[in-house]
Structures are given as structure tokens and as C-alpha cells.
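Taking it in order: structure first as C-alpha cells, then the write-up.
Note that this complex is displayed minus one protein chain, with the remaining chains in position.
The chains carry the letters A, B, C and D, assigned in the order they are written, with residues numbered from 1 in each.
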Amino acid sequence: MTNSVVDAPPAQVPDELTPGRSRWHGLRPYLPLVALVVAAVLPYSTLNLPGIFEGPLNSPGTLQLLAICLVFGGLAAGYDLLFGRTGMLSFGHALYFAAGVYGTDVLVTKAGLPLWQAAVLTVIGGTTLAALLGAVALRTVGIAFAMVTLAFAQVGAILVARDFGGLTGGEEGLPLDVSGLPAALVGVTNTVNLYWLALAYLALVVLVVHRVSGSPTGRVLAGLRDDERRIGVLGLDPYRFKLVTFTLAGGLASAGGVVYVLIVGGASPHITSSELTLSLLVMVVLGGPGTRWGPVLGGVLYMYLDHRLTAFGSSDAVNSLPAFLSHPLSQPLFVLGTVFILAVYFFPGGLASLRTRLAPLRTALRPRR
Amino acid sequence: MSEPVLSVEDLSVRIAGLHILQGVSFEVAPTGVTVLLGRNGVGKTTTLRAIVGLTPRGGEVRGTVRMGAQSLLARPTHRLVRGGLGYVPEDRDVFAGLTVAENLRLAERRGTTPAYDKVFALFPELDRRGRQRAGSLSGGQQQMLAIGRVLLNDNRLLLVDEPTKGLAPKVVTEVAEVLERVAESVPVLLVEQNLAVVRRLASDAVVLSAGRVAWTGDAHELLLETALTKSLLGVGSGEVHA
Amino acid sequence: GSPQDTASGGGDAAPVKVGLVYSQSGPLASYGKQYIEGFKAGLDFATKGTGKVGDRTIEVTEADDAGDPAKAVSAAKDLIGKGTKIIAGSTSSGVALQVAPIAAQNKVLFISGPAATDAVTGANKYTFRSGRQSWQDVVTAKSFIGDAAGKKVVVFAQDGAFGDANEAAVKAVIGGAGATVSSVRAPASATEFTPFASQIKAAKPDLLFVAWAGTTAGAMWQTLDQQGVLAATTVVTGLDIRASWPTFGAAGSKISFLSHYFDGASDTEAAKAAKAKIAGGTLDLFHPDGFAAAQMVVRAVQEGGDDVDKMVTALEGWEFEGVKGTMKIRAEDHALLQPMYQAKLTGSGTAFTATAQKTLTGDESAPPVAQMKG
Amino acid sequence: MNTVVLLTLTGLGLAALYFLVASGLSLVFGLADVLNFAHGLFLGVGAYATWWAAGNLPGAGPDGLGFVVAVLFGVLAGSLVAVLVELVLIRPLYSRTIEQVLVTVGLSLAGVALLQATWGADPRTFPRPDWSRQVTAVFGAQVPNAGLLLIVAAVVVLGALLAFLRWTRYGLIIRAGVENREMVTALGIDVRKAFTLVFAIGGAAAALAGALGGVYFGTVSPGQGGSLLIFAFIVVVIGGMGSVVGSAYAAVAVGLLQQFVNYYGTSGLGDLCVVGLLAVVLLLRPQGLAGKVAHA
């Protein structure tokens, strides 16, 4: 009973381990590359998508929003390595992201290190932290593991809030001192560089997650998700594999933190909250755990909604509604929460399952010969 | 032959796009044991589960299943069971976290007196191990518990899925005896791989093959004819006696 | 072309874009509401109802930050990208601190709103504030004990930067005047305050300065009252928005309040105009901040046109009549010197009224000059 | 001595509050296997419904019998909302733990936002009897009556829950249902009814915690439930999932620890100690203090 409290996430065969499908088979490997190129040249487009973005695609506001979405897409993909691929339900993943954000910020702003040194140190630190805490937390399984990781993250949150030695700025957060930063990363006109940075991060995470899931190790992780005892009997040490995954995911998250702090230009205690981990879970489930693009989509969409709903709430369309509708709708969290609930019912396997769910429709629509 | 207690007509089950049962029809006689035979994976378990309404989520069931005048398919499982349809699942499915006594207590139905004497007489083990967690029972003990649970109550029909699987020869004999005795008062639809048990209990047989009914008729007739057993079950009737 | 070519420009009659980034939703939504009401009233007042400076319309764009600096930064970047030269708002300190550098990096004017953090003062050349800062609160608190020498003062504050700032300010202001200052700190998440009340009581202070914000304030005051702290010593704290007054409960009448603003604290022209303009006609804590922000915007546009550096020069040292009375933007660090109030609460149940006991002028409550950082 | 008594009694009051919040959570979490992040919403509903009733419901008021009526109304409302949530949102998702988490997280966001949209973000003063604001002297310590009220309520709730689990079959059905719902129905039991009941009880316990929490804090605000929830979760986990008695022990441990460390240690240390306690307990005994699942 104690072990069965947390089910493995809904069964999903890793894309990487399923045989390719016929028609797309030749093309599919190149699709990610195409997507990457399209995303990379996006800032050259002056396309206006009214209602979706405030300004044209190449405006700083839009690029900033996209950059944040991309970072969270990457973060969700990294979290999926734990949750969707290995079946580890961590409630403390935000800690490593926060370590990346605050680590970089403190090293640059308070210690005055150059950015690259701060970044390298932070990622090393974040990875080490994940390895150490993982080594302890992984002595438990299931819901106990979730709670131990949550506890560790909570300690992180308390430490940040306590503002020891004025290091973290407590609830006010810590603006990033940009004076020592490369000029290309500072100022609204350079938002595009931040966008590219975020895109690079996302690409890196997706590549790593993809390669790892399709690797011999990934196969073991998929096995761990189903039956840990069996893995042991096959002669593999479950603990070791889980720790490696936990550490890797932690490292990826702290790298995401480094990128995020540059984009936002500061750290604030929001990111240490347990809500962020829960949001990560939401992103992954929303997108489809264990799939290659699901978590990315989930992360991007979540952040997009999170940012855009504030504008939606104060839009004229909402304000013109009768009070009993416009009041709740002007609360972004109300809309966001409702979206989650509806998503669970209408996309049970996450957004990534849309393809398979639409398959019958496609076949039905295809002209019969 | 008098009215069948259960009649299955054109039962089809699809799960996850797979057409697992493709129009299965057969009847269960009002007395004795009707046995459902077939190789691994032909859909025996699927048939039983469709009858009690336990087809997995997303599964699609077509056809009709009647018990007397009553159509079963649309009714929720708990109603069917309260109406006297007992089901012993393939994987025993005892509640691992509950004690043996609690497992039994759960099976009590409101308004009837549970026949603990009968169950404990059959399986004294269950009485002795009342306080043990069912999950720590040995495989065979769990099987006893699973059978014991349905025998607590009076039933109109029992669906029993591979009851002797994993039991020691002695217990197999005992279970067979139990079922034989039970079958005197309640008809049983039995899935069983142990042909010796089949031989001893079954009066009628239904053989499934790849989701369809391949043969129905008298069980002894089936087991006596080497050619028939060979073609339907893949074993000569000689081996049946092994 | 290169990415992000944005056209921003304009002839003389082009409207002036002003971006307001503040909390429309989230925990500080009610502060935000007062701010925007104040801003609209102020704009009306300063442009004499025309909404124009010269022949240029002030075009206000509002964005919700939900209290999240990341959202505020995104909104600010979006506005700046669209050619906005003036940004105001920032309901929370976290937002103010992170938007201020953005303003400096992009050379746009930033007028911080209700955010009370001292760190905004002197943050950079482009950053101003339209509200008060923690230090001014503390100076007002000091006015309750007269001669501080030899007195024993205890600060009771939340963990974190807000508490740190208050503690530091009390040490500097009251401690500097000869009092011994010690502190009792509690986690912001605390729900049971007896241990802290006991600690305070054991310290037997002459003055207790409480800096507490949040939904647990009611429980905190009740505990201080029940444990006899309020009866034993002079307790000073900031008077929060009107809606929170009933949460003081019975403790309300035993506390000496310092106040940034409450309805009836002043009777200036601006206050009358503001009262006439806002719905309900009752002013509250953060209406003056919005009002002053609008006055500063109009001044900046009048004197600076589209040139941000000129706007900065025009604001530095500017003295004007706001809702609270005479306000002055100190040239050295852009602190906003303004009157502060001592107040008393009377009433019970849900009906409370505040009355001003004493008014400190802007110079009396002035914070020390901060070093301009950038 | 005086301080120790005061800290102990107020610590127990705090523990009682934690227990009230945790008991419903623990019941739903341990029995129905639903990690209910929307528990804070039930809490809020209970508090606001009580608040609303005291002002608007005929017969209800802030004092005496009227107050009891108001609290009853709040409890009823909380339990009604919980039942609705179970019927409409959770029921289709049983055995899909992760999706349930998602739905309850969504619900907690949307629900709190809805409360805020309806009644505003600012705390409202909570109607409460005068005696609840007073103190009682115990060995020279001024103990707040609201805390004593919480302690009494917690003991009553603990007793009621234990009786429910021990004297009815529902405890058994639900524990079995968590393991294998199908098999419970295959024994002729309508397991759905049992789960709805658990939610109703969980919701009622939460609503009671909300109402009494309102008395204790003197105010009610939309986010109040959420901030108590994290400690309630810790209590549930330390106590052992689903063990009501375990939650009671854990609540006392957490409440007293927090209170004493906050007094004798430095600020914030109390919270850290509680979190530390959680980690230590889980590492040594992953199944929590009470070990087994809800044995009445």
C-alpha cells in the first residue's frame, strides 16, 4: 500500500523506444531541426498576431514573453526526465531552478564575478546540490520521496525569505546588477539575444532528454518507472540510476535558472515556492508525460497563459461581461485553474496525445478509394 | 435442457483498438459446471470480465448477456453481484493491505448471514490467519481467500477464473471438491487450464479460439475425443490424464 | 533588416505614451486599485480635465503584473519596445526594484508607486518615487516618544527585507537619537504569536515599533493585546488601508498609528479634487501615490517633451502641492519628501474612524540622503 | 514555568488547528488516495460561508446559539462543495492519481481566485462570540479562549473520526477501494458512494477548521486556507498517510516544536525544525509515525 500511493504516470511508451511509423518515418527525424530553424529566425518576422501577442513577433515585449515560455518549456522537459521518464514524483524541482537563478544573481551582483564564471559555478553548484540532496531523498520512494523533496525545497524557500546577510533580498528579491554583463544581453533592444539564449537552452534540454531517453540508460529508466524491484533482479542498481537522473535533471534546471535570471533581470522569491514545482507537474501532465514534445508544449503554454491571462482579465471583452462572469474572469488564476481542469478531461494523455486522438478523425476524413 | 441461467449472445469486446472478442455466443446450464477453455490470450478472462461489467476503461462492449430475463450489460457491477453473481478474478485480487478477516468482512452482503462456517470448514487456513495481512499470504493462500470471499454468500451463478492456478496438488483436489459441491447448488462458469480438474467437474464446455467460439457441447465428449482435443486445445486426450 | 526594428517616433502632436505597470490582480490588487484611481484623478487635476499637455494627449496603457516581478519586467519591456518613455506603477517593492534597472538600461523615466522599500530611493538617475518610503514611517514613529535618549525600543517585524529595512531604520533613527534598540523577528508565515508576545513583554520596552503586513495581522494584534503588551507600553505601527482597520479589533484604540495617508488627513486643493473624482469619495492610503505620479508625469512631459534626460532634470528638486500637501523631490536621490501623520483610531465593530493627531512636514520626516547608484 | 504553560497551551491550540486542517486531508489522502490540494478551498468555503451566515442567515449570528448555527451552516457548505467536487471532478479520475493532483491544483487556484473575485483580497473581520477574544488564566498564564476552543474541537473531531472508522464498514470499504476499486464492486459494494462520503466528511472537517480558524485569526481571507495547508500536509505525512491518530500525534509534535523553538531559538528556526522533522521522520520511517494505514 505504501508504495502504491503514487502511481507511475500514465503509461506512455517513450517515443524514442517505439518503432517509427510508416509515412513519417523518413521525415520525422528532421522535424525538430526544422522547428529549431523556424524558431531561430522568428525574430526577423514582423508578423502581427493580434490577440495572441501584444505586438509584432519581433517586438521586445513579444520576444521577452516567448523567451520566458521557452525557458519553462525546457524546464518542464527536464522535469519530465524525472517524472515522465523515470516515474520519480519530485515536489522539489523548483529548488534547483531557484538555485540557478539566485546563484547567478548573487555571484554577479554581490560577488561581482563575470557572468560566465558565475554561470559555470552556479550550474556546478546546482548539480552538486541535486546530487547531495538526491542521495538522501532517494532513500525513500513514492509519496515519501515527494514529501522529502518538498521539504528540502521548503528549506530553500525559508532560507531565501530569511534573507541571510542581505544576500537574497528576502521577499523583495534581488535585481541583477547588469553593469558587468556583456552589452548584448542588456537593454530592451537586445531582448532578441535573450530569446536566442532561451531557445538554445530549450534545444539543449530537449536534445539531452531525447538522447538520454533513447540511450541504454533511458531504457533502464523506463523500466524503473514500471518496476523497480525487477530492475534490481536484472542486476542493475536502481538507486544509482535514479541518482544520476535526479542529478542530471537538477543540473538542467539550474542551467535554466541561469538563463531565466538574465531574461528577467533579477530573482524573486516566487520561484522558490512549492507552487512552482506543482506548476511544473501541471505543465508536464498538460503536455503529456514521457513524450518528447508534450512537456515542452505544456511548459510553453502554461507560461504563455500565466503571462497573457493578466492582459485577458483586464481586456474590454471581459469587462463588458456581466459582473458574475467578468469578476472571476478578470482573475488570471481563476482562468488558469479552470483551464487545467478542462485540459485533464479533454486531453487525457496531454496535448501530445492530440496526434493519436485525432488519428481516427484523420482516417475518417481521408477520401476512400 | 431447461432454461440456461446465463446466455451470452454475440458478445464483442474491443480494447484499445484491438478486437478481442468477436461475437461470442454460448449458454451456461442452470446446473453443474460449464467450463470455458482455450489457449492463453484467446479472451477467456475478457469474457468473464465483460459479463460482470469490468471491462477496462475505454473498452467497448457489444452484444447481449442475460441472466434469466435480466439483461446484464448496462448494469453496474455492484448491482450484478448483489443480485447473486459471484466473481473470482484471475489474479486473486485480494486486498493486500487488509487482513484476511477484513477481506472476508468486506465480502459480507447486507441482509444475509455470511456463511463463515462453510468457508472456514473448507479453508481452515483462513480462520487461523485472520489477522495476517492478505498481501503477505502465500500465493495459494490468497487463492483460497479469493474463493472463500464469494462462498460467504448465496449466489445464483459463479464466475471463476483459473481457481487452481498455483495451488499445491492436494489443494487443487480440495478446491475441485469444493467447486464440485458448490456446483450442486449453484451453476458455475469456470475458466480452467488444468484438464484433470476440468474432467472431474465440467458438464458442458465452451472452447474459445482467437476471440470466437470454436466448439460448444458436452465436456466429456470433448475430452474423450483425441482428435477434438488435439485440434481445439492442442493436447491429445491421453495427456489429459497426466 | 535586423531583428526588432521598432518604429517609435512622433511629431509634436503625437500622443505621449505612459505605461502603468501595477497589480490589478494578485494579493496587492486593492493597493493597485487605489493607485490607479489616484492616478486618474491626478491626471485630471494636473491637466485641468483635458488629459492633454499642450496639444499632446497623455495616452495611458495599463498592464497587470499580478505582483510578480517577472511579469512586470515583461510588461515594461513590451511598453518600452513600443516607444513608451514613461513608466509608473509598481505596487510591490519587488516589482519596483526589478523594474528600476530596466528603466536605467533603456533610459526611460520610471516613477515607482506604493512600493515602500528604501532601496528605490537613489536606485538610479531615471527612477523616482511617488509614494513614501519605510524610513519616513520610522521617523514618524520616533515622534511619539519625544526625547529618545535612554529609552528602550523594540522592533517587532517580519523576517525578510521589509523587516530588515524597518529594523535598520529604527536603529538609525531612534537608536541614533540615543535609544537602545533591540528586535523581535517572526517568520511571515507565523500563525501563532504568543512566543513573540512573550519575548516582547519580557523586554519591557518604552516603545514597541511593529512592522507587520499580511493577513495574519489580526491574530497578531489580538495576541499582543491578550498578553498585555498593548497595555504595558506605547505601541506604534503604520496605519494600513481602510479595509484593514476592523482587523485591529479591540486593539485598535490602544495603538499609536503613524500614517502615510487616510481620508481626512489633509484638506488641500488636490485632496478635494481627488475626493470629488474617485468613486465613493473616500480617500485611502495609496490614492496620493497615484495622484502624485500623475502630477509628476505631467510635469515631466511639460518640461521634457520626449527627452527623458530633460524630464529627469525637470523633476529633480521640483516642489508641488499634492494630496498630502507640499511634496518635494529631493534632487540628490529622488526621495519624495512629504508630510506624514500621527493618527488615532476610534470606533468598534466594522465602523472605525481615524483622526490626525499631528502632522510632520516633509523636512521633519526626511530620510537621510542616499547615494545615487547609477 | 508560567511561560512554559503558556507556550504549551498555545502550542496545543496551534496543534489543534493543524489537526483540524490535517484530519480531513488525511482522511481523503489516506483513504481515497487523493492528494487534495483543493483542501484549502474547502477551508475557505467553510470560513466564508460561516462569515456570510453570521451576517445574513436568519437565526445565525456572531454570538451564542446564532454562532453555532453559523458554523453549522459553514460546515454544511464546505461538505456540500466537497461532495460536488468529488461527484463532478474527482469521480471520473479515480486510479489516475496524477490527473487528480492536477485537477485539485487547478481547483485550488480557481477556487481561491473565485473567493477573491467575490469578496475581495482583503481580510474580512470574522464574526465571533466575545468570550472567544478573551483569555483564561491557567497557572498564571493568559491563555486565549480561541485556542482552548480549538483544542476542544480537535478532540471532538478526533473522537468522531475514530468512531466512524471503527464502527462503520466505510473505513474498510474505502481502504479496500483505494487498493482495487474494481474488486470492491465485484464484491457487490457501491464503492462510489463510500468515496463521496469520505469527501463529504473531509470537506466538513476542513470547513470546521476554516470556521474555527476564522475565530482564531479574527479575520478571513481567500488565501488563508492555502497557507495553513502546507503545515497540514507536513502533519499528515509525518503522522503517516491516512492515520487519523498519527495526524493527531504529528500535529501535537509540530505545534509544540514550532512554539518552543520560536520562543527559545531565533525566528524562522521553528519552521526549519518542522521541515527538518519531516525529513528525518520520512528517512527513518518512510511510512510515517503511525506506520500502517487508517486502522481506526
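Quick note on the criterion: contacts are C-beta pairs under 8 Å (C-beta built on N, C-alpha and C of every residue); 3 or more make two chains touch, one makes a residue touch a chain.
Simple rule for what comes next: contacts and distances are computed from a predicted model.
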{"item": "\"Amino acid/amide ABC transporter ATP-binding protein 1, HAAT family\", \"NADH-quinone oxidoreductase subunit H\", \"NAD(P) transhydrogenase subunit beta\" or \"Heme exporter protein C\" - which is the UniProt name of the missing chain", "value": "\"Amino acid/amide ABC transporter ATP-binding protein 1, HAAT family\""}
{"item": "Visible contact partners (per top-of-document touch definition) of the missing chain", "value": "A, B"}
{"item": "Full-complex contact with the absent chain, from B:Val33, B:Ala176 or B:Val213", "value": "B:Ala176"}
{"item": "Touching residue (missing chain; options B:Pro4, B:Gly140 or B:Pro187)", "value": "B:Gly140"}
{"item": "Chain not shown: contacting residue from B:Arg39, B:Lys118 or B:His220", "value": "B:Arg39"}
{"item": "Residues of subunit B (touch criterion as defined above) contacting the omitted chain", "value": "15-16, 38-42, 45, 90-91, 125, 137-141, 143-144, 162, 165-174, 176, 193, 195-197, 199-200, 233-235, 239, 242"}
{"item": "Residues in subunit A touching the chain absent from view", "value": "8, 11-13, 16-19, 211-212, 214-220, 222-223, 225-227, 229-238, 240-241, 244, 248"}
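We adopt the following convention: only the chains that are shown with their structure count from here on.
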{"item": "Between the pairs C-D and B-D, the one where more C-beta pairs touch", "value": "C-D"}
{"item": "Greatest separation from subunit C - chain, by CA centre", "value": "B"}
{"item": "CA centroid of subunit A to CA centroid of subunit B, Å", "value": "49"}
{"item": "Length of the line joining the C-alpha centres of subunit B and subunit D, rounded to whole Å", "value": "45"}
{"item": "Interchain centroid distance [CA atoms averaged], subunit B/subunit C, Å", "value": "76"}
{"item": "Where subunit B touches two or more other chains, by residue", "value": "96-97"}
{"item": "Numbers and ranges of subunit C residues touching at least 2 other chains", "value": "159, 187"}
{"item": "Interface residues, subunit D side, partner subunit C - complex", "value": "3, 6-7, 10-11, 13-14, 17, 116, 120-125, 133-135, 142, 144, 216-219, 221, 223-224, 227-228, 255, 258-260, 262-263, 266-268, 270-271"}
{"item": "Residues of subunit A that touch subunit C when the two form their complex", "value": "43-44, 54-55, 58-65, 68, 158, 161-163, 166, 169-173, 175-179, 186-189, 191-192, 264-266, 268-270, 307, 310-311, 313-314, 330-333"}
{"item": "Touching residues on subunit C, where the partner in the complex is subunit D", "value": "26-30, 159, 184-187, 189-192, 194-196, 198-199, 215-219, 222-223, 226-228, 241, 243-244, 246-247, 249-250, 350"}
